[in-house]
Structures are given as structure tokens and as C-alpha cells.
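Let me begin by handing over the structure; questions about it come next.
The complex appears here minus one protein chain, its other protein chains still in place.
Right, chain A next:
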Amino acid sequence: MAVLQVKNLVKKFRSFTAVDNISFELKEGEVLGLLGPNGAGKTTTIQMLLGTITPTQGTINYFEKDFSKHQQESLQLINYSSAFNSLQGRITVWENLLVFALLYQVEDPKAKIEKLTKYFEVYELLESQYKDLSSGQQTRINIVKSLLNAPKILLMDEPTASLDPDISDKLLTFIEEIKSKHNLAILYTSHNMKEVTRICDRVIFMDKGNIVAQDTPEALIKKLGKTNLEHVFLEIVRGK
């Protein structure tokens, strides 16, 4: 079952077309990699999926409901984690997470926050001010925030960008676990092709606003006669 359907999505900023008529689906329990060079249109696509940019044309359906008409309902079921967003620096981690637990109407905020922060080994940071944390710790807190509402779909924009290999591996393991246990669907962007190969069931390559290739990582590697996804990336980007 497709939990997210994107059809003929277009975004134009005056004469510049950032996203040019793309269509794709994200299935229940699937991890879909959204890849491409800088300026390919990945971020604009994610912003449209989150409702912070309005599409020029096309439709976005979450759970077969039109996102433009059921935005609040859809946003309750999804969440977002990015290495480029922050929480409030001046307040404590606990205060930040409590605010988001209430925003997502989490049943037992205290228990949920404790459980997630313990898993990501940031429980002892709950009373620290967010601004005093290292970027790796902040990223882990952002991931905790994105899991508070037990989302059905998670949009992750380079979530491991500032994590050390240990925590990065832990996050990827966690993604693999929740994906299999809870059928969580994930749209994942990263420039790290190794982790994309590891966790993505399917990848979409974007370039200049268009989808230029999509398949499983293995199939793309085979199709282009390459040894790994990084070489596929370079072939697609430089081959044009």
C-alpha cells in the first residue's frame, strides 16, 4: 500500500523550475532514498511534502488523502528530522521535547521522552540547554523529536550528517528495526551512498528538478555496470 503518492509535482519560482513534473510513491515499510546533487530539487520536494512550500502544480496524497485538504491530519502521522534544523537553544532538552510531545498530543509524554532518549543515549542530557550540546548530540535530540508521535512516515534530510560512526550506525540500526517492527515508511536524503545502499529499498535520483533514475540500489548498480552506488551517482550527475 502506498502511504505517500506524489503525482506530477511541479514547483516554479518565477521562470525557474525547481521541481519539474515528478511522480513517485512511498510504500508502507519502505525506505526510499531521494538522491541527487546540490540544487537537484530534493529540498524543495521535501518542503512541499511538509507543507512549507506550496506546489505550483500536482498533488500530494498521504494515506490516499489530499495533503492540501487534510494537512493537519496528515502532519499528525508524519515527522521530519534534518541535520539543518534545530530546537530552541536557550531552553532545556526536556522542555523542548515536552513542547513537541504536546504539539503531537502524545499520550504519556514523560514515558515516551524517557524511552526514546534512553535508546539514543541522551537521557542524561535532558536537563541541559540544547545550545550547550555538541552537534552530534543535537542531531540525536532532533531524531528523538521526530519519533515522539510514532510517525507512520518519516522524512529524514541528511540525518547522519553530523554523527560519529558509532551513533550513525546506531541510528541506521534503529531505522532498520522500526521499519521492520512498525512498518514505518521513510523518505531519506543523504550524500553518504554507503548508508543509502544499506538502508534504502529503492532510490530516486533527481537532477535539475527531474527524476532521472529510480530503482533498487542493486538494480541501478547492475544496470549501469558499476561497483557501488557512489559510482552510479557520479555517472548520473557527470554523465549528462
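In this section, a contact is a pair of C-beta atoms (placed from the backbone, for glycine too) under 8 Å apart; a residue touches a chain by one contact, two chains touch by 3 or more; residues count from 1.
Going forward, contacts and distances are computed from a predicted model.
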| item | value |
| --- | --- |
| Among "NADH-quinone oxidoreductase subunit H", "3-isopropylmalate dehydratase small subunit", "ATP phosphoribosyltransferase" or "Transport permease protein", UniProt-listed name of the chain not shown | "Transport permease protein" |
| Of A:Tyr62, A:Phe100, A:Phe120 or A:Tyr188, the one touching the omitted chain in the full complex | A:Phe100 |
| Hidden partner chain, touching residue among A:Asn8, A:Ser23, A:Gln57 or A:Asn85 | A:Asn85 |
| Sole residue of A:Ser15, A:Asn38, A:Thr54 or A:Thr227 that reaches the chain not shown, by the stated touch rule | A:Thr54 |
| Residues from chain A at the interface with the omitted partner, ascending | 13, 44, 47, 50-54, 72-73, 75-76, 78-80, 84-92, 95, 98-100, 102-105, 129, 145 |
